[in-house]
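This structure is in structure tokens; I'll ask about it shortly.
Shown here: the complex without one of its protein chains, the others still in place.
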Amino acid sequence: MGVTCVCQVPVSEGKSVQQTVDILHKKLEQLGAVKQGNFWVDCETYHATGNATGQPSKLLYVMHNSETPLSCMALFEGGPGLSADANFDVLMVKLKSHFQNAKGHKVESRGVRYRYCDFLVKIGTVAMSSSARGISVEVEYCACVIPGDCWNLMKEFMQSFLGSNTPELPTVFTSKAEGLSVPVDCMDTMSQYLELFGRVRKQQVLPGSGVR
Amino acid sequence: MADVMNVGVNLEAFSLAINAIQALRSSVTRVFDSLKDGMKNKETLEGREKVFITEFQDNLQSVNRDLNELERLSTLVGRPSESHPLHNSGLLSLDPVQDKTPLYSQLLQAYKWSNKLQYHAGLASSLLNQQSLKRSANQMGTSAKRRPKVQPSTLVLPIQYVDDVISRIGRMFPDMSIELFRPNGTSAVLLVTLGKVLKAIVVMRSLFIDRTIVRGFHENIYSEDGKLDIWSKSNYQAFQKVTDHATTALLHYQLPQMPDVVVRSFMTWLRSYIKLFQNPCQRCGKFLQEGLPPTWRDFRTLEAFHDTCRQ
């Protein structure tokens, strides 16, 4: 569990999602990275039914990550979150009458996992209702747990294969009250994925058609 | 440097005591023989009984006399000297087959030789130190106090002294904490936590550093049975490299007469890793080389270099 950075890579001009993903794979393999299995991250949306006050109910997101297959993370956008064991899904089924699962809103990212020295790079195709909507790239530097310490190092690494698409320091870390020298935990990674999935959902237009 | 076993045994009393044991044995045998033989043939029953009883009493009294004699002699015999030069291995000398397995005499020879070697090496090092071959007169870290000559045998130091030295070094730097454990006998095992970057386990032998292993801050330092794991390597290549460099540092910082100066120098060097992920390499200016941060720290200047960038 090291410092992670999740970013979205726009689809290259005139190419499809799959082709852009293949280009990224090639760049990584040229650097010397080694394929190490697959990964998936998914996110289900629940909204409260029967809200008495009439305000729009908050959305509860329940996420799973293949890095921690026995856990399940529940979080609110910009709000509190928790990690629990797999029985939390069973509990959500029991809560069916109070929380409805918006099945059409399920977003997931699946792809290949690469290992380069102490880095883990996961390049995934973000899909909603089985249509590819974008590309997510997660870079994890496993040796360090303090984001403030190793951000420059990670940026240098990301520039070597993402070029101009390299992101800035994720807001998850900058918005923490205690600052950048607090050790990371799995909720930081999932918050970043949640932000990315949120952006992908809002994107009405499928990438590749070139119209925004 | 004589290693002759001091014979505190009074040999004459020893031989007299052995004779006394033989006398005691024979008088006890006489008692049981007379009991076995029973009463001798005499005219009257009282006569027979009387003779038997007097004979029995005489025998018992002789046993009593012999026992007292033996006790008196045993106090005179004395005890062999407590200070075996080789402690339990002195018991090897009890092996009677001397020519087939001359273990004990060879052991004594080897021990005498190594003691002489240590003595001569100490003399030589004090002479050589007067002619310093290094360019800088000071050792690494000006905090190293010049101590007067420490006790000649720095291999056997009292535990309390080692504890004191380590706790003083632990207070030197605020971002480095040192915990001392003794899981296996008298050798100390230190757990050095450097900020939130790394944890190093340093195995000592009295005040000399034997080996060290460096792992990441979030890695598990305990083995399955709850004890400190001093063998498994780190999971990350960066820390595996740092462990190799630390082992090189142990070989570099050497000073047999002043082991506490060595420990201080090593800790000062280790502390420079607090910015392992933050400092770029001084030579190439980049953070990463083949995926590794600059893991080498120069022994004199403590500057960061990549392993492949150092001169």
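Brief remarks follow.
For reference, chains read A and B in written order, and residue numbers begin at 1 within each chain.
Methods note: contacts are C-beta pairs under 8 Å (C-beta built on N, C-alpha and C of every residue); 3 or more make two chains touch, one makes a residue touch a chain.
The definition used in the following text is that contacts and distances are computed from a predicted model.
Missing from the rendering is one chain, named in UniProt as "Mediator of RNA polymerase II transcription subunit 18" (options: "Mediator of RNA polymerase II transcription subunit 18", "SKP1-like protein", "Ribosomal RNA-processing protein 41" or "F-box protein GID2").
Under the touch definition stated at the start, the shown chains contacted by the missing one in the entire complex are A.
Touching the missing chain, out of A:60, A:107 or A:123, is residue A:60. One chain is missing from the display, and on chain A it is touched by residues 36-40, 42, 48-52, 57-58, 60, 64, 66-69, 72, 74-76, 79-95, 97-99, 113, 115, 120, 142, 187.
By definition in this document, only the chains that are shown with their structure count from here on.
With centres defined as mean CA coordinates, chain B is found 56 Å away from chain A. In the complex of the two chains, the chain A residues touching chain B come out as 1-2, 32, 116-119, 142-146, 149-150, 152-153, 156-157, 181, 183.
Those residues of chain B that touch chain A in the complex are listed here as 196-197, 216-218, 235-239, 275-278, 280, 286-288, 290-293.
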